[in-house]
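Note that this complex is displayed minus one protein chain, with the remaining chains in position.
In this document, chain identifiers A and B correspond to the written order of the chains, with residue numbering beginning at 1 in each.
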Amino acid sequence: MNPGGLGSPPASVSLGHEIYALAERLFPICRSITGDGVRQTLDVLSGHIDLERHEVPTGTQVFDWTIPKEWNIRSASITGPDGQTVVDFADSNLHIVNYSLPFKGILPLEELRPHIHTLPEQPKVIPYRTSYYTPTWGFCAAHDRVANMPDGLYRVEIDAEFKDGSLAYGEYLHRGQTEREFLLSAHICHPSLANDNCSGLALLAALARSLKARETRYSYRFLFAPGTIGALAWLSRNEDRTCLIDHGLVLSCVGDAGSPAYKRSRRGDALVDRAMAHVLGRLAGAKMLDFSPYGYDERQYCSPGFDLPVGMFQRSVHGTFPEYHTSADNLDFIRPEHLEDSFRILTDVIDIIEEDWTPLNLLPKGEPQLGKRGLYAALGGQKSSGATSMSLLWVLNLADGQHSLLSMAERSNLPFKELAAAARLLSEHGLLAAAS
Amino acid sequence: MNPGGLGSPPASVSLGHEIYALAERLFPICRSITGDGVRQTLDVLSGHIDLERHEVPTGTQVFDWTIPKEWNIRSASITGPDGQTVVDFADSNLHIVNYSLPFKGILPLEELRPHIHTLPEQPKVIPYRTSYYTPTWGFCAAHDRVANMPDGLYRVEIDAEFKDGSLAYGEYLHRGQTEREFLLSAHICHPSLANDNCSGLALLAALARSLKARETRYSYRFLFAPGTIGALAWLSRNEDRTCLIDHGLVLSCVGDAGSPAYKRSRRGDALVDRAMAHVLGRLAGAKMLDFSPYGYDERQYCSPGFDLPVGMFQRSVHGTFPEYHTSADNLDFIRPEHLEDSFRILTDVIDIIEEDWTPLNLLPKGEPQLGKRGLYAALGGQKSSGATSMSLLWVLNLADGQHSLLSMAERSNLPFKELAAAARLLSEHGLLAAAS
Partner (left out) sequence: MNPGGLGSPPASVSLGHEIYALAERLFPICRSITGDGVRQTLDVLSGHIDLERHEVPTGTQVFDWTIPKEWNIRSASITGPDGQTVVDFADSNLHIVNYSLPFKGILPLEELRPHIHTLPEQPKVIPYRTSYYTPTWGFCAAHDRVANMPDGLYRVEIDAEFKDGSLAYGEYLHRGQTEREFLLSAHICHPSLANDNCSGLALLAALARSLKARETRYSYRFLFAPGTIGALAWLSRNEDRTCLIDHGLVLSCVGDAGSPAYKRSRRGDALVDRAMAHVLGRLAGAKMLDFSPYGYDERQYCSPGFDLPVGMFQRSVHGTFPEYHTSADNLDFIRPEHLEDSFRILTDVIDIIEEDWTPLNLLPKGEPQLGKRGLYAALGGQKSSGATSMSLLWVLNLADGQHSLLSMAERSNLPFKELAAAARLLSEHGLLAAAS
């Protein structure tokens, strides 16, 4: 009965499962903005795509910032007066404040307390905290776990290391027919948070792999870099190449059950903004948001000195869901079907950007006679001729050299795909040429 | 009691009845894109206006199209195994597929069946079908009438003729003070469909007649031509004159009880679009629709090689009402009062286009003292001074040489007529001049 055959799930399900499986492998790794966790993540991704890897040494100046010392952590725990372990990094890498200083000592509860971060309003989950640029040590814990710690002396041990090392990032370039680039970027610095951003990393890798077999007009650059400092490092090293970037997307939180949401680039009317508006405009519940300078690395790409046409794609909007930046952002929070839905949206956007062109009607005076070319329902007088005929008529009518297919889709409210098919058909019949 | 006097209907009713009476005379004629039905229709219209008549010979190339052979039909019928006439062209000219090939023969039901078109979802009405450019023969019938035809042999006789002849159309030019033109066009190719388009033909003739006595700024060209091929033929023969067309309207389906609807020209902001928006904006239920390349001959006038400022006026939107393209679009479906309402709308639009001008305030610093000129309520302090004073104030305020009266109406939301009256009054008092 199942058209896909017994036992074999339909093709579309397996794509979502593949992306999910990759996210699953990335989840346990303890990442930060520097350190071996990023390198392990790049190792895993290299199993899927041919990553070019970069190391930016500690102390390198990137614009207003300096690459910090490299941070690695082996273990961290708090042991109570009764000898019981209260909090242990081995249980969850969220238990340690990311970039925590090393520390070893025995403290009374009242001195320890300010170093433990909790979420009293969500008492069962561990918060995620970082302190990259302010030297401090600290733990994060479920509020319930640490609320009733007895007075007494606690043994604290944080076996972390700061050293002159480097910040690692990876990139992959799919070469197209031109040097003009589509930048796709995901942050690689978060530890065990599934949606934010194992989902984005895995989706980016899947997209990169899917493009391998495809001849494209644009070159596609996939960037896996630590948030902020990693994006800045890349921009700093590639400043002279940023003028090649015609389109860009930042991906994060792409695997949860929320409706897809897109935040426009700072420009607001870039082609990627319009393509995304077209795709999301046909999905119930999808949201288009105006640019704001808070979020992920679009902050850097859209800073006024670059102002690149880079938007941000996500599902549930970061900061607005209770699982955000907590241990509840785990592998149950993301699902294969949502990852796959995000994948489809992104490939639809890429298709529009690849396939957009500006046709010129070669018989612009009156309509050409479609019937004699077999392009039109032969028997007139019937009520609607259906969407395909409408697509042919719209393309012919707007093919004045001033309208790209995407602008035709915007004006006609017809799907881009139908208009692209109509333009192909009309071209084959010699009715359209490319506007120079 | 009746101010119009006993027995004589008020003037406004008789206009609607006149238009209706003309539609009534046009209704029975079997029209097509060529043939004597069009000529008979032009004969009837010539009784009302001085039509210039044209014949375009079969085989003439008009852009991508060729004038087809001329089609005329004398009779068509299906006779059943029992000798009873099942379908007869004499009952309704919709019974034959328009441009059907001639045919004479005896066929079993299963071979005849594909040649009979019905509307199962509207089983009591005859559909309207054409096959101008695909040679075939066929009938149209009420579904109920032919659903239960017994098996057996049927005699089919279609006495139609194809010959080298010509396509006929008529036009009437009302000469104005300038050569700039307002094109008004209605399709003349539909057989017995009252709203689509006996209504449009009759209304166009009434408009033409009403303009005869009027000195106008623009020249008005009234075109009665077969749909698509007729409009293309006219465009082809008048290509060098199309640059004179400043405004245009296509009329169809203007007699039914639906609210008036206007489809903007491809340009979207032509003066005729704005004038129509102003008039319809004051009528509850009236609709403004964006241009789309599906519809009537605005398709040809708005093709990208012409892009003329031509919109389309109708009442119920074609293709959306059940009577459309069926025998239910009969003389009961149109009413004098709706025809007259359409007439009023069109004359209001013409009035705006005729009377629009751009005044210049000759005392632009502060308000001129209207009171000393008797232009203002003398006793101040009263609550509102009413719309007339508002019109005076708006015209004075916007008469900076950048605003036409129509743009003043758009900004002030006052009726164009009031502003035009105010401008006339102010001109008479020497307060306005025409902006050069």
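Keep this in mind: a residue touches a chain if its C-beta (ideal position, glycine included) is under 8 Å from a C-beta of that chain, and two chains touch if they have at least 3 such contacts.
In this text the structure is predicted, and so the values were computed from the model without any measurement.
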{"item": "Chain not shown: contacting residue from B:A231, B:L396 or B:A409", "value": "B:L396"}
{"item": "Of A:H143, A:R221, A:H325 or A:H403, the one touching the omitted chain in the full complex", "value": "A:H325"}
{"item": "Listed residues A:T79, A:S303 or A:T347, member touching the removed chain", "value": "A:S303"}
{"item": "Which residue of A:V146, A:L207 or A:L232 touches the chain not shown here", "value": "A:L232"}
{"item": "Touching residue (missing chain; options A:Y20, A:Y128, A:F313 or A:Y376)", "value": "A:Y128"}
{"item": "Positions on subunit A where the hidden chain makes contact", "value": "62-65, 98, 127-134, 136, 228, 231-232, 235-236, 239, 266, 292-294, 299-300, 302-307, 319, 324-325"}
{"item": "Subunit B residues touching the omitted chain (full complex)", "value": "361, 363-369, 371-372, 378-385, 389-390, 393-394, 396-400, 412"}
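One rule holds in what follows: only the chains that are shown with their structure count from here on.
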{"item": "Intercentroid distance (Cα basis), subunit B paired with subunit A, Å", "value": "54"}
